[in-house]
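Here the structure comes first, spelled out in structure tokens, and everything after it is commentary.
Just one protein chain is left out here, and the rest sit where they should.
Up next is chain A:
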Amino acid sequence: KPTSGRKRRRRRESKKERKKDEGRGSRNAQHAVDSGERTEKERQRKRRKDREEKAEHVQSLDKSKVNSRDFEGEGEDEEVEEEEEEVEKEVRPETLTPEELEKLKEAVDDKKKLIQALRGKPWPMKKKHSTLRESQEFLEKYEGALGKGKGRKLYAYKVMMNKKWMKFKRDFENFTTACIPWEMKIKEIESHFGSSVASYFIFLRWMYGINMILFGLTFGLVMVPEALMGRPYGSMPRKTVPRAEETNAMDFAVLWDFGGYAQYSVLFYGYYNSQRAIGWLKFRMPLSYFLVGVGTVAYSYMVVIRKMARNANETGGGDENSFNFSWKTFTSWDYLIGNPETADNKFASITTSFKEAILEEQESRKDDNIHLTRFLRVLANFLVLCCLAGSGYLIYFVVRRSQKFALEGFENHTWWERNEVNMVMSLLGMFCPMLFDVISALENYHPRVALQWQLGRIFALFLGNLYTFIIALMDEINLKRKEEDVVQFNMTMWEASLHNNTADNSTAPPLFTHPADVPRGPCWETMVGQEFVRLIISDTMTTYITLLIGDFLRAVLVRFLNYCWCWDLEAGFPSYSEFDVSGNVLGLIFNQGMIWMGAFYAPCLPALNVLRLHVSMYLQCWAVMCCNVPQERVFKASGSNNFYMAMLLVILFLSTLPAIYTIVTIPPSFDCGPFSGKARMFDVIQETLESDFPAWISKVFSYAANPGLVLPFMLLMVLAIYYLQSTSKSYKEANVELKKKLQMPLPPPVVAMPTKERPPGTQPGTRGKVNHPGCRESRARRDGDEDVRVCEREDLCSESNMRRHAGNLGWLTSGQNI
């Protein structure tokens, strides 16, 4: 019997369901029920989407062409003959033809993919479970059978290894998730303050991870080898505290300033010896020092850029404002909030944001006084520039003064005068942002725009301060280098005097001078390292003290003075403070910039920073939970995520510039550090290439450094960049086009002309004939003067009983005789 394709499939599936029912019992009852209906209605959007998915799933089973491979595999002989598809047979690999083998492999792969994708399907767990079990049974049955003959063992082995690998990967993922520190703390903060405050702590944790790696590099490859295998303290002039300073080398004040014993230790550049290979491992100390310095920068670049790329992928690089209202409605609730007070705050902020957005949308911009606004904005910017210039000059002035003090000797001055530079920088960093905040009230921007301006200005402030500081440092470096020539001259005189003394007594053994007594050359690198360390310590102290006073003390005062004060301290001024996310993030970024700048000259800096971040995490978590209230205006930090990353990248670039400049242009001190005696610090690479590597490598490098090779390579890279940029531009344009297409109105639906009602199953034929199954050709009879068409199937045929009146046009339906 000819059957239509749809019917055939339907029959096959219903047969499958029947088999499944028999074989599986009640567990598959749900399947059967679900896939019982296989009509178009199923495709409509129903409440239970899992039915749709089930239809897809069974369809995919069909498509995999594993027809008649039933899970039982027996007892369907009679039904088999009915099928027009392949004959069922038991699976034996030798009996399968290559095409069938291919199809089976495809089916197995499909099943595997299905299992992988199961967790992402929006089905209820029961359904996922049964699908998983089905697929796993299928795989067990047929996967082993796929390998043919000798290959079978290898195939089974591969399958088993794959399973073990999957399990290992999963366990490893579980382990790494459990290892992430501070997860509970951050979760608590998230539930109280929302995701924007928590994003600061997540950022802090990420920075902590980076600093741990930097610490590992500097500690393991620089500090430890020198401490273990280098010459010990006191064996060389550079490793000993000079005689003059010995008396107070152990004082706490001196140690706190990183002088005395702290200065002459592995913590700073000056301690390291320039011996090419130390210890029984022949560890190349100078090379390691140089490479670790370069490596920390390279690693930081890599990590930051990778994070930026990942962030850019997630946001999809879309247009910001096209879905303003929809996003506010669909995505503004923060599901992490678990605290009723925070929830109330969130409700209020959502309402405010709705009302604001509606107002903005409704009113056209009422620029009643655009000139005044413009004037005010120009004035505000001018004031800000004045502030920046003033702070820059102040720092420069203070640094010059401290140089004067240094020349006079530090002991004659008070503590303030000694630490003036650091204190001034920290205080400026604290008060200027507040000043900017006040000035920005003049500008009357939308809050988000105002926040961006504020961040930009604080950024400029910190940058200006940092660079002024560096310029002042450069002055000091130059001073020290001039001193070097003088000292070198003195040293030759001193050595000559020594030899003169021994020349008289030629038989006496050479005079042994204690290293502490040898006159010392100035060490500008250690000085630079010390300055950075001091800066970071004072910055840290300032932050903590501000935290304690500004947040904690304020909260205590508000809480306890409220009982006896005239106005409500908690609701009005000063009330509890809010957590300033952007200020803290900027502080963190700049702190990291200083680490990057100074890490080459003071290998102890990453270690110090790890300690600092660790303490910061606990202190700030406690302070936030104890003294802060959730923000009233909640701004999504996510839009700023890439903004902060971009700032970090800029800071990374700007902080490595001074270090690179000093490495490349200034010759190292002759009396201290791992590069002493060389003309330039990077000569160590040259030296290594010449002495440690075979001759042909240095030849290769010398060819590679040839301008004839470098220039075309750079040209190639520029061309590659240009090409990539133009393809990305074209992708963006294609994106915009597609988006427009989505929003174009759909073509109007084709309206069918009303036709005569036709019974189902019939189609109009040529004039006068009806082609429905079973329609016999008209038997025209003359019935009087009429031709009568009569068809056997009256129910189907609409043309039956039509009478055609001679001379009349057209056919009339039955019963209408004209």
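Criterion: a residue touches a chain if its C-beta (ideal position, glycine included) is under 8 Å from a C-beta of that chain, and two chains touch if they have at least 3 such contacts; residues count from 1.
Keep this in mind: contacts and distances are computed from a predicted model.
A single chain of the complex does not appear, and UniProt lists its protein name as "EF-hand domain-containing protein", one of "aspartate transaminase", "Sorting nexin-30", "EF-hand domain-containing protein" or "AP complex subunit beta". Which of A:283, A:354 or A:494 touches the hidden chain is settled by the complete complex: it is A:354.
Annotation: of A:248, A:275 or A:332, A:332 touches the absent chain (contact as defined above). Touch with the chain that is not drawn comes from one residue among A:187, A:306 or A:699, which is A:187.
Here the missing chain is touched by one residue of A:173, A:251, A:417 or A:475, and it is A:173.
In the full complex, chain A touches the hidden chain at residues 45-47, 49, 115, 118-122, 124-126, 128-129, 132, 167, 170, 173-174, 177-178, 187, 191, 195, 314-316, 318-319, 322-327, 329-340, 342-344, 347-348, 350-351, 354-355, 358, 361-362, 636, 638-639, 641, 742-743, 745-746.
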